[in-house]
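Coming up: chain A.
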Amino acid sequence: MSTTVILFWFLSALALLGAMMVLISKNPVFSVLWLIVVFFAISGHYLLLNAQFLAIVNLIVYAGAIMVLFLFVIMLMNLNSNTEPQKNTWLKVAGAIAGGSFMLIMIDVLIDAKDMQTKTALIKEGNIGLIKNLGRVLYNDYLIPFEITSVLFLSAMVGAVVIGKKGEAPNQ
Partner candidate 1 sequence: MPIEYYIMLSVVLFCIGVVGVLTRRNAIIIFMCIELMLNAVNLMLVAFSKMHHGAEYLTNPTSTAGTDAQLFVFFIMVVAAAEVSVGLAIIVMLYRNTHSVDVNFLNRLKN
Partner candidate 2 sequence: MIPVLLILVPLISGLVTLFLRQEKVSKTWALFSSVITLAIAIFGAASANTSGNLLAFDASWVPTLGARFTFGLDGMGKVLTLLTAIAFPVIFASTFKNRYSGSNAFYGLMLFSQAGLMGVFLAMDLLLFYFFWELALIPVYFLCSRWGGERRIAVTWKFFIYTFAGSLLMLAGILYLYYQTPDHSFAMRSLYNIELTQRGELFVFWTLFIAFAIKMPVFPFHTWQPDTYEQSPTAVTMVLSGVMVKMGVFAVLRWLIPIVPNAAVRMSDVVIIFSIIGMLYASLIAIRQDDIKRLIAYSSIAHIGLMSAAMFADEGVATQGVVIQMFSHGINVIGLWIVADLIEQQLGTRKFSELGGLAQKAPTLAILFVVMALANVALPLTNAFVGEFLMFNGLFRYNHWMAGIAGISIILVAVYTLWMVQKVFYGEARTGVEMIADVSPGAKYMLITLVLVVIVFGVYPQPLINLTNDATKILAQLK
């Protein structure tokens, strides 16, 4: 068993554990922290897959920026452990069953996908994940989406301003 295999299993387990903990944690702050753990695990996977750029971006953008934003909002709202007052167990069970069956059925279907059974993901070789390659493709083939994303950001910015700016008190 090579190091990569060990790492793969370790990271997978970590990711799954983190994901479960996000779900289970009562305190939102812990959820955020567990989510960061998941992101780290996923970044680890990226590294394993030789996608160094994405690994870094993932850490910086997700774990660094987005999650901090989440944390910030949670802190701002002062949401502590018991923020979910009434428990609707029925809904939870139903949700879990539905999600679970969704998972089972997807796995069942995808396992049957014959054309995937022989293929493997290249672990170490290849350097498409490097910035150099990505940058070239991005600015050649993917220029338009790149430009258009600016519209997206602009709209998000405008939106954040429209929504976030303090208005009058609600009248209802």
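These made the cut because all candidates are chains of the complex that A comes from, given by their letters.
Assume a contact is a pair of C-beta atoms (placed from the backbone, for glycine too) under 8 Å apart; a residue touches a chain by one contact, two chains touch by 3 or more; residues count from 1.
All values derive from a computational prediction rather than experimental measurement.
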Touching candidate for chain A, same complex, options 1 or 2: 1
Chain A residues touching candidate 1 - in the complex, by the definition given at the top: 4-5, 8, 12, 15-16, 19-20, 22-23, 28, 31-32, 35, 38-39, 42, 45-46, 49-51, 53-54, 57-58, 61-62, 65-66, 69-70, 73-74, 76-77, 79, 83-86, 88, 91-92, 94-96, 98-100, 102-103, 106-107, 110-111, 116-117, 119-123, 125-126, 128-129, 133-134, 136-138, 141-142, 145, 149, 152-153, 155-157, 159-160, 163-164, 166, 169-170
